[in-house]
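All protein chains but one are shown at their positions in the complex.
Note that the chains take the letters A, B and C in the order they are written out, and that residue 1 is the start of every chain.
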Amino acid sequence: MTAPILRVEGLGARIAGQQVVESVTFEVPARGVTALLGRNGVGKTSTLKGILGLIERWGAVEFNGERIDNLATHRIIQSGIGYVPEDREVFASLSVAENMRLAERNGGPNRELVDELFPELLARAGQLAGTLSGGQQQMVSLARALVNDNTLLLIDEPTKGLAPLIVLDVTTALGRAAEAVPILLVEQNLQVVRALADTVVVLESGLVVFTGPANEFLDNEELTTELLGVHLTDVGATGDNA
Amino acid sequence: MSTIVLLIITGLGLGALYFLVASGLSLIYGLMGVLNFAHGSFLTLGAFAGLEIARRMDGASWITLFASLVVGAVVGAVVAAATEFFLIRRLYNRHIEQVLVTVGLALATVALFDGIWGTDPTYVTGPAWFSETTEILGAKVPNDRFVLIIAAVLVLLGIVLFLKFTRFGLIIRAGVENRSMVTALGIDVRKAFTVVFAIGGAAAGLGGVLASHYFGYVSPQLGGSLLIFAFIVTVIGGLGSLAGAAIASALVAVLQQFANYYLGGTGDLTVVLLLAAVLLIRPTGLLGSKA
Amino acid sequence: MSARPMLAVEHLCLSIGGARIIDDVTFAVAPGEMLGVIGPNGAGKTTLFNLISGLLAPSTGTVFLNGRDVTAEPIHKRARAGLGRTFQTSSLFTGLTATENVRLAAQAKLGAATSVIRFPRRTDVATTIANDRLAEVGLSHHAKTIAGVLSHGDKRKLEIAMLLATDPRVILLDEPMAGVASGDVHGLTDVIRQVHASGRTVLLVEHHMEVVLGLVDRVAVMHHGELLACDTPTVVMADPAVQAAYLGAPL
Partner (left out) sequence: MKLLTHMKPWMWWAVGGAIAVFAALLPLINLSIPGILPGPTYTPGTLQLLALALLFSSLALSYHLLFGVGGMLSFGHALYFALGAYGLGIVLKTTQLSLVPAMGLTVAAVICIAYLLGALSLRVTGISFAMVTLAFAQAGNVLVRRNPQITGGDEGLQLETQNVPDFLLGVLNTRNLYWVALALLIIVFIVVALFEHSRAGHVVTATRENELRVRVIGIRPFMVKLVTFSIASVLAALVGMVHLLLQSGVTARASSADFTLTILVIVVLGGVGSRWGAVVGAIVYTLLDQRLTALASSDAIAGLPAILRIPLSEPLFILGTLFILVVLFLPGGIAGAVQRMDKGGVRRNPAKETSSEIARDKIEEVT
């Protein structure tokens, strides 16, 4: 077993004086997709933001063997972490090209991969990002993270509110990205989790309650019911995935 | 007719001064959410710096004027950047406290200017051409008005081009929209804060030197009195909107001139009434988005 | 159904910058009914609540409360007409005590909430209501606690107590279980069940399927701003389109 790329120990976080993450401890392996699961409001997004220092946090975060919990957000990102936020957060009044230019470090070494994954964005380079569809905005958001040479990606609900066909596109793109870079993924769509994740970490009330291989968790109906509040079998999980 | 032309051009000249103050206020507010009460002091300091240069050089030459403009802008920029770096930055995201610090700074600096330059106005003379007039459509327009208008247009153009074509401009435009996402792309947004303060300070310093020629004097109160109109202009134009500030500056100042001339010196009151009307009809200002 | 619906929306649409957030949604809720609203994240459930409670104005369409068109009314008028709601993230007056929070809501209902000459007393009606509602949700022991320091589950209970104090006829609950520990889910479920049993009409947005299926009379499924289905839980859950939407598209 190789050393984990990210080690989170006793991470807590607070938004506007309110504690949203209690004490979270987990590791992200140096390859593959690790899915961070749990019901709405358990602190998944806050955990990602806490790792990046976007909200007030405490505890230890080690990236590539180095402590990053005392660094400012932009330093953490510069050290090689790509972030795709919930709700995309593209700059609506900037063009697609400007959104990309803002994100690129060292000239954007993975430009070709991005162009290949999202050819649509090339055609719409001059368009204001605010006028794109939800799916296209998600592509911009993903492209902003993929264009750089990162050693870890934090991706928050990339399929939220997207049409099924776009979900497929996004999943494919994430699968491609995961071949090169480990990913910590927050995702509600269990089909996507099943297709991508190797490991799952499950949160409840700001604490980690389960860590293990993805299949083991997803196949255990008792666990998914208790921890995610979803009856997979009740509604007929569609079995194997692409 | 000639009176109307004179009033319009004089109004635009005054509007240019308002814009030079309001542009910085608007940029700073848009990016950082800080209402900068010390902005008037940047202007006053720029004016005094220009004055000191003029005293040391040949008072009435064009070179002196140019030098005082440059020095005024540089001093404004440096002091504004220092204010951001040493005071505002320490209170990151605590907007009320940031406003309070700029209030304290405004009080302290005006008192300091009183101590250094005295409370009485110091009179300023520019190149002889400034006090001459040019005839336009029968109106004898004092020449300094043109300089003011040209300067404001150049500043507006400069800021727009800076925002559009430089990397800092890109960061600032993105930061106005969503500051935390800018840092989440690995960019140190605080540098942009300092840059914005410096630009605002430069515009204010430039405005200070020009204001001293427009009014014919410098006093420690100069910045404070212009600042209040700049506030009104920013609210009417829409908080954080540069274009709104430009339009409102012209509108407010021209209206003020007309009211002063035709309604017996009620310009200032008319401006406040205009503000009240805008608030009633459109609380977010002319070009403001959601408050 | 012959009874006039307590709450109805007709052809509700909301477009923001060309994007359809809510797309032609029509449904009605009978008096005393509990309707669950489910759907994947970003499907428009909270937006729907915001339209009903008046936080947002629809692009087109109408909202009826007890047969009356309230589409143009401001938030506080709808609240006074008997529409109460909670928020996804708990929203309390964090600097006031639990009692003070609930009392404010009771005062809103009783009128003279903003009276300068009336002082809250231990014996007045509003305080009595406040204490009763706190007892109802099981928070009496925290009456004097500052709301900001309550546990997450207790905050959600306090929100429901505030809601009850305004004595609403229609209640919109926006993810009441969000962030609540498993251990507290049952307690909170019981509270919601009681609220419904007292004859109130309830709309419930909730991710926690167990809670939804165990409580509601009918389920509405939202997807991409559209109403995919609206029927009893068994019928809705058998619908293949719903399965795909809720668990994610088959890959």
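The definition used in the following text is that contacts are C-beta pairs under 8 Å (C-beta built on N, C-alpha and C of every residue); 3 or more make two chains touch, one makes a residue touch a chain.
In this text the structure is predicted, and so the values were computed from the model without any measurement.
K.L.:
So one chain is hidden, and I want to know which residue out of B:Val124, B:Leu239 or B:Ala259 touches that hidden chain in the complete assembly.
P.N.:
Of these options, the touching residue for the absent chain is B:Leu239.
K.L.:
Going by the contact rule already stated, which one of B:Ile9, B:Val110 or B:Leu287 would touch the omitted chain in the full complex?
P.N.:
B:Val110
K.L.:
Given that one chain is not shown, which residue among B:Ala60, B:Ile136, B:Val153 or B:Ile228 touches it?
P.N.:
The one listed residue touching the chain not shown is B:Ile228.
K.L.:
Thinking of the whole complex, not just what is shown, which of C:Gln107, C:Asn131, C:Thr201 or C:Gln243 touches the missing chain?
P.N.:
Among C:Gln107, C:Asn131, C:Thr201 or C:Gln243, only C:Gln107 touches the chain that is not shown.
K.L.:
In the whole complex, not just what's shown, which of B:Val5, B:Leu87, B:Ile136 or B:Ala243 touches the removed chain?
P.N.:
Considering all chains, including the one not shown, the answer is B:Leu87.
K.L.:
Applying the definition given at the start, please give the residues of chain B touching the unseen chain.
P.N.:
Residues touching the hidden chain, for chain B, are 29, 33, 35, 37, 87, 90-91, 94-97, 99-101, 103-112, 114-116, 224, 228, 231-232, 234-235, 239, 265, 268-269, 271-272, 275-276, 279-280, 283, 291.
K.L.:
With the missing chain put back, which residues of chain C would touch it? List them for me.
P.N.:
53, 55, 74-76, 79-80, 84-85, 87, 91-97, 100, 103-105, 107-109, 112-120, 146, 148-149, 162, 165-166
FYI, only the chains that are shown with their structure count from here on.
K.L.:
Just by CA atoms, which chain is the most central one?
P.N.:
A
K.L.:
Please name the chain that ends up farthest from chain C once chain centres are defined by their CA atoms averaged.
P.N.:
So the chain farthest away from chain C turns out to be B.
K.L.:
Take the average of all CA coordinates in chain B, do the same for chain C, and state the distance between these two points in whole angstrom.
P.N.:
49
K.L.:
Measuring from the mean C-alpha position of chain A to the mean C-alpha position of chain C, what distance in angstrom results?
P.N.:
Chain centroid spacing, chain A to chain C, equals 30 Å.
K.L.:
Can you give the whole-Å distance between the Cα centres of chain A and chain B?
P.N.:
The computed centroid separation for chain A versus chain B comes out at 44 Å.
K.L.:
Show the residues in chain A shared as contacts by 2 or more other chains, in ascending order.
P.N.:
In chain A, the residues touching two or more other chains are 92.
K.L.:
Counting only residues that touch at least two other chains, what does the list for chain B look like?
P.N.:
Residue numbers touching two or more other chains: none in chain B.
K.L.:
Mind pulling up the chain B residues that touch chain A in the complex?
P.N.:
Those residues of chain B that touch chain A are 167, 170-171, 173-174, 177-178, 180-189.
K.L.:
If we count contacts the way the header does, which residues on chain A are in touch with chain C in the complex?
P.N.:
Listed in rising order, the residues of chain A that touch chain C are 17-18, 20, 39-43, 87, 92, 130-131, 133-134, 157, 159-165, 167-168, 171, 188-192, 195, 204-205, 225-227, 229-232, 234-238, 241-242.
K.L.:
Write out the stretch or stretches of chain A touching chain B in their complex.
P.N.:
Residues in contact with chain B: 52, 54, 72-74, 77-78, 83, 85, 89, 91-94, 98, 101-103, 105, 144, 148.
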